[in-house]
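Sharing a structure with you now.
Of the protein chains in this complex, all but one are displayed in their positions.
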Amino acid sequence: MSWRKVKNSVMGLVVAGSAVLLILVLAVILWHIFSSGARYLSWDFFTKPPAPFGEEGGGVVNSIIGTFLITIVAAAIGTPFGIFAGIYVSEHRGQRFADIVRLCADALQGIPSIVIGIFGYTFIVARFRSYSAVAASISLAFMFVPTTARVTEEVLNLVPSGLKEAAYALGARQSSVIWNISIKTAATGITSGLLTSMSRIAGETAPLLFTAFGSRYIEWNMARPMSALPLQIYIYASSPYPSLQQQAWSAAFVLVLLILVLQYVSRKLISRVLRVK
Amino acid sequence: MTAQLSPKDRQERVRERAFTTAGLIAAVTLVATIAIFLVDLTISSRGSRSTFGWSFLWHTDWNPVTEEFGALPMIVGTLITGFGSLLLATPLALGIAIFLADYAHRRIVEPVKYLIGLLGGLPSVIFGLWGLFVLVPLISKFEVWFGHAVGSETLVTAGTTGVGLLASIVLLALMILPYSASLILDSLLVVPNELREGSLALGATKWDTIQNVELPYIRRSTVGAVVLSLGRALGETMAVTMVIGNGMKMPGSLFDPANTLASAIANQFLEATSPLYVSSLIELALILFCISIIINIAARAILRKRTQ
Partner (left out) sequence: MRNRHFPALLALLVAAAVLSGCGAQGRDKTAEEITGAGATFPYPLYSRMFHLYDQKTGVRVNYQGIGSGGGIRALMDKTVDFGASDAFLTDDELGAMGAPVLHIPTCVGAVVLSYNLDGKPALRMDATTVAGIFLGTITRWNDPALVALNPDTTLPDLAITVIHRSDGSGTTSIFTSYLSAVSPAWKTEVGAGKSVSWPVGLGGKGNDGVAGMISQATGSIGYIELVYATKNDMPVATLRNAAGSFVTPGLASSAAAADIELPDDLRVLLVDTPAANAYPISAFTWILVYREQNYDGRTLAQAQALKDLLVWMLSDGQSVNEGLAYARLPAAAIAKSMKLVDSMTYDGAAIP
């Protein structure tokens, strides 16, 4: 009897102790990342492009714009595919092809981003003989679609079947039911899913390595090479100059902020869905 | 009444058709994408596949000068970092999850969950940044100390820069920890309280309950979480690329620099000038692709069985 009590106390201490320690470590890591980045934020940082070699200062406005454009375009490309695939799987739940589609979405989600980058290069950049932001967006779309499809499917499955049956009973066609009932009901959840997927692709670097090429200049044209925050961070982190390394931290801070905002809005929407249920 | 469709009916029919077609197209595209990836990678790597055949998988030489390419150093690097980080992270994830589910004050569970989720959502390149400037110097200090402690000059030399397998394992462990921990925590929270109470009522201690009731209950989802984390660890690119040190040779110890399949590609793809070099790198991608698909499907299958 007492052996078990001893074990209980010991294990309790071990588990609690190590967990608390670990949580503290994680908190310190997070705090360090935030503080390193926040320390050197300046107006210049947000508004100027990088300075040429040897000159101090400069900023990452070109990368901020690039991240916005590339992410939004990737989401634009991926949303129709993702949502409609999600609709398809939800409507045909239980059928073998739908299961295959779901399986493929899962598989696609697990493909390492570097492989996606290679595909982006061989399929688009090499074929069209030019690095471009569009190539980057298309590559990111490959990562955007499966997560969107899964979220859409799951949210649609939550729509009470009673609603749909009532609509059918009233003589509505399938497409009408899907659009007016399922989607409109699930809209908040789907939007939340879209935002979450966007927050994920915004931070991806590997697909950009072989497609976006990077650029010192502010670029609005999607058919040209473009910079982006993750890419800029990677390049600056590998440089030996403390000023550039500092900019890497600050750029990381901006990127995390962007991702957090997307996730925050997404979470707010989900909680609204859950509250209504 | 027969035939003539009102314009409204026709419109609805068209929309109906459009909707079904759109759904089908999207679904087929998803499936086709996987197929296209596989085909594209296979075709693009035919140069190295025909030159080296299956021996590509166990050749240890990766030499761009002599055009001899073997994937073994990268495969070994991938497996060591993948399983190493899993070994390190899983008990830690279990510990955190058990702590939060059974020991912690109810009110700190949500904020801690949020904190952990925040960390887990950080982009890989930011982990790499932190790893390069914070973790690597620490690891270097440890490795040099360890080398002196065991009296091994080679270890001390290898540890001078800090980059290498050990740094990658620790960094990867930190990256997969949050996801693992939250999966396990979620499944622990679902354990019916009656089971817990029943066990305690029978005179079991808290730890007895955890060990004999809760853990077995979540065994399947723990395995699923572990496999998913392995999947993520195996495919992780940027953070590993930044701290693994780019070794082209088989690593001799954990302190040595190495490469994973992903980091080798990230580092060399844009500069490979000969067709054989390029196709060898693409073959690495093909290997990585297959590994990740298998692991991912296995993980989801395990996790889904739990709910049936």
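Here the chain labels run A and B in written order, and each chain numbers its own residues starting at 1.
As a convention for this text, contacts are C-beta pairs under 8 Å (C-beta built on N, C-alpha and C of every residue); 3 or more make two chains touch, one makes a residue touch a chain.
Keep in mind the model is a prediction, meaning the values are calculated, not measured.
Q: Consider the whole complex, including the chain that is not shown, and state which of B:V163, B:V191, B:A204 or B:L288 touches that chain.
A: Spelled out, the listed residue whose C-beta touches the missing chain is B:V163.
Q: Consider the whole complex, including the chain that is not shown, and state which of A:S139, A:S182 or A:S215 touches that chain.
A: If we include the chain that is not displayed, A:S215 is the one touching it.
Q: Among A:W31, A:F46 or A:F128, which residue is in touch with the absent chain?
A: A:F128
Q: May I ask you to list the residues on chain B that touch the chain which is not drawn?
A: Output for chain B: 63-66, 137, 140, 153, 156-157, 160-161, 163, 245-248, 257, 267-268, 270-275.
Q: For chain A, which residues reach the chain that was dropped from this view?
A: 52-54, 69, 72-73, 75-77, 79, 125-126, 128-132, 134, 137, 184-185, 187-188, 190-191, 194-195, 213-217, 220-225, 238-241, 269, 276
In this text, only the chains that are shown with their structure count from here on.
Q: Can you check how far apart chain A and chain B are, centre to centre, with Cα atoms defining each centre and the answer in Å?
A: Centres of chain A and chain B (C-alpha means) sit 16 Å apart.
Q: Inside the complex, what are the residues of chain B that reach chain A?
A: By the definition above, chain B touches chain A via 12-13, 15-16, 18-20, 22-27, 29-31, 33-34, 37, 40-41, 44, 92, 95-96, 98-100, 103-104, 112, 115-116, 118-119, 121-126, 128-130, 132-134, 174, 177-178, 204-208, 210-211, 231, 234-238, 242, 262, 265-266, 269-270, 281-282, 285, 288-289, 292-293, 295-297, 300.
Q: Considering the complex alone, what residue numbers of chain A touch chain B?
A: Per the touch definition, chain A meets chain B at residues 4-5, 7-8, 11-12, 14-16, 18-20, 22-23, 26-27, 29-30, 32-33, 80-85, 87-89, 91, 97-98, 100-101, 103-115, 118-119, 121-123, 142, 145-146, 149, 173-176, 178-179, 199-200, 202-206, 209-210, 230, 233-234, 237-238, 245, 248-249, 252, 255-256, 259-260, 263.
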